[in-house]
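This is the structure I want to talk about, given as structure tokens.
The complex is shown incomplete by one protein chain, all other protein chains being positioned as in the whole.
Chain IDs A and B follow the sequence of writing; residue 1 opens each chain.
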Amino acid sequence: MRKLTLWLSAGLALLLLAASVHAQQQPLKIGFGMSLTGPLAGNGKAALISMQIWAEDVNARGGLLGRKVELVYYDDQTNPSTVPSIYNKLLDVDKVDLVVSGYGTNVIAPAMPIMMQRNMTFMALFGLNVNSKFNYDRYFQIMPAGPEPAIGWTQGFFDVAMTLNPRPQTVALVGADAEYPALALEGARAQAKRTGLKIVYDKSYPPNTVDFSPIVRAIQATNPDLVFLASYPPDSAGMVRAVNEVGLKTRMFGGGLVGTQFAALKTQLGPLLNGMVNYEAYTPEVAAKFPFLDQFLAKYQGRAVKEGVDPLGFYLPPYAYAMMQVLEQAIKATGGLDQAKLADYMHSYEFDTYVGKVRFAKNGEWSIPRMLTVQYHGVNGNDLEQWMKPGHVTVLAPGDYKTGTVLAPYQENRK
Amino acid sequence: MRNRTFAALAFLVAIAVIAASRFVSNDYFFSAAYTVLQFIILATAWNILGGYTGYVNFGSAAFFAVGAYTTVFLYKAAQPPLPVMIAAGTVVAGLLGLMVGYLTLRMRGVFFAIATLALAVVLYTFVLNWDYVGGARGAYILQPRLVPFGLPRYVHLLYAAMVLMAVLALVVARAIETSFIGRGLAAIRDDEVAAECAGVPTLRLKLFSATVSGALMGMAGTTFPYYLSYVEPSAAFNLSYAVNSIAMPLIGGMTSWLGPLIGAVLLGSVQQVVQVTVSSAWNLLIVGVLLVAFVTLAPNGIMGWIDAWRHRRRRGP
Partner (left out) sequence: MEFPTALVLNAIVAGLLLGGFYAAVSVGISISFGMLDVVNIAHPAFIILGSYVAYSFNDRMGVDPIVVSIVLSPLFFAFGLLLYRIYYQCFEKRGQESLRGLAFFFGILFITEVVLVLVFGVDYRLVGTAYSSTTLHLGAVDFPLRLAVPFVVAVTMVVCVQLYLSRTFFGRAVLAVAQDQLALRLMGVNPIRVKEFAFALSIATAGVAGALLIVIQPVQPAIGREYIGLVFAVCVLGGMGSIWGTLLGALILGLAESFTSTFFGPSWAPAVSFGILLAALAFKPSGLLGR
């Protein structure tokens, strides 16, 4: 009888071993929706390429937890109504092991209830202040805006402005009628209050505005010391052109333009960017602070050109890659995919990524803001090469990345 | 079949469908079905004015968004229970339909279409600038933690609500179609001038049609904020609502209540499936090709095909 039990147990053990080995050979699936069509698709595709590079790098090193990493993704068309179906499918039908978000508040917010109901740890890509309403303790954000995103996003511009001599008194706020610019402008209003600036113009424009010169003239009529703009790529280009055509006179202009981080606008606007102060996620001037990033960028740039996406990759791509690195390190450290353990680990430790050290605050945002506030200068002509080396971008803030001081007033530095 | 019988049967089917869904174990079904049901309501609603009366509404998104934003407004103001919000959204959208109808239905059909397009833009701009409901920043609508009726997830409740609303829309559409109102609308569609001469109260009927159509479209939008938890104007006023609410009745057939149902289920399901299989721009291409193919090859929609087939059978070899 004992021999039978022994044989049975051995058989069972073998069966279990075979089953677990088989399970381990199942790929580790990471699921997400991403904007591959629609207005934000340029960024979405760039992020996807970065994440694919990450998956290849990880698999080349043997995978995660001994399993091959597989990305399962669907096009969310930059349309929020597709998001619940996509994530329900990923979790219930595709049975992915881990989820991350798509790009932008629009597509992150609709996924939150699903994450909260299933207690999934959710790493998000560049949404402004999504968690302020949900207060979910397993939400994490890879955008370096800091614990109060709208404030952190606009901090750099206003801090630099306050160093001007004499102190500026007035500010004009303008932006597109869309979710990110509206939030950024709220942050700017708070900054104006904090620094005692008087807001002399505070209006927004519809996203498909064709001609911006009436807006710029109306702003000029109020004679502001500072002009803060929050915009998306098409209106960023339109406003920069209008500002140059009208000849805006102010001490500092810029702040929150999305788009000048990409090759398309850098090359087309070229010298029109001179003198403007804006934010960047990365610039060659600070390459020394981000080791290994140039290797990644070289890989990314090769693929991006082939796929017709932003060939510089200074904006989303490093952060999309870093987002996956954080997850990779958390999984390795906790030894598994337990969502609660992952969340705890991510809240408690600092991560070493291609974009430097990453630490999360209690609400899942970065513990310190770290968007770079920069000023463009000396740009000549419309080629791309000048942007790939240092020389045209002065980093003004934050302190540890600073490479120079701001030049004012704006109209004299436009040349 | 009398309308009362039909309504009772339809209601029973609705209960059966909701009960059957309790056996479905994955949530994906519920979110996909929610979208398809939304389109059933929109297509049916659009068809009352478009198919029965012959007035093309380009601004379905405006009525849909009005329903959605009424919910947002009430959520921020008082947080009443869901049925109240649904009723409120329906009424407001209906009033909008009445108002728009009164202003524009005196014009030739094509001008009505342009006016609805203009209306959509004006409403979109208005909502974009209305800070109380979030404006461009968007509004967060949090699903209640505790789901009523003991359902496991809130989306299950939304699904059930949509099933009931879809059935309601279909019952209303059929009731209109088979009543004297429907005959009057058909007369208007075929030849408005002749109908006037024959004594049909065209303006009153058109206003009725516009009000009901608008109300039902608004009803489709009332649960949308809860489904997404975050509403901002460009999502609520999306072009796909206008396109689909025209395409689905066209594909299914515009003369009967069955047409929009078939069209919505078919095109809606294809869109849902394509969205999670063919992961790129091909998605939009398939919709475009389907639209062109159906409209070219099946001029009276699927119902037209079925009718023609029945005709041929009756005539015999």
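One rule holds for everything that comes next: contacts are C-beta pairs under 8 Å (C-beta built on N, C-alpha and C of every residue); 3 or more make two chains touch, one makes a residue touch a chain.
All figures in this text were calculated on a predicted structure; none of them were measured in a lab.
Asker: Among the chains you can see, which ones touch the chain that has been omitted?
Answerer: Computed over the complete complex, the missing chain touches A, B.
Asker: Looking at A:Tyr87, A:Phe134, A:Tyr205 or A:Phe314, which residue reaches the missing chain?
Answerer: Of these options, the touching residue for the absent chain is A:Tyr205.
Asker: Which one, B:Ala194, B:Val273 or B:Val292, makes contact with the chain that was left out?
Answerer: The missing chain is touched by B:Val292.
Asker: Looking at B:Ala120, B:Ile188 or B:Leu258, which makes contact with the chain not pictured?
Answerer: If we include the chain that is not displayed, B:Ala120 is the one touching it.
Asker: Residue by residue, what part of chain A touches the chain that was omitted?
Answerer: Touching the chain left out of view, chain A contributes residues 36-39, 41-42, 45, 177, 203-206, 208-211, 213-215, 217-218, 221, 233-234, 237-238, 241-242, 244-247, 259, 262, 264-265, 268, 271-272, 307-310, 382.
Asker: Using the touch rule from the top, list residues of chain B that touch the missing partner.
Answerer: Spelled out for chain B, the touching residues are 50, 56, 103-104, 107-111, 114-115, 117-122, 124-126, 128-129, 239, 243, 246-247, 250, 281-282, 284-285, 287-292, 295-296, 299.
One rule holds for everything that comes next: only the chains that are shown with their structure count from here on.
Asker: Approximately how many whole Å separate the CA-defined centres of chain A and chain B?
Answerer: 37
Asker: Given the complex with chain B, which residues does chain A contribute to the contact?
Answerer: Chain A reaches chain B through residues 36-37, 73-75, 77, 79-86, 88-89, 91-93, 105-106, 109-110, 112-114, 117, 133-134, 176-179, 181-183, 186, 204, 206.
Asker: Chain A touches which residues of chain B in the complex?
Answerer: 25-28, 30-32, 34-35, 125, 128-129, 135-138, 140, 142-143, 153-155, 224, 227-230, 232, 234-235, 238, 240, 272, 275-276, 279-281, 283-284
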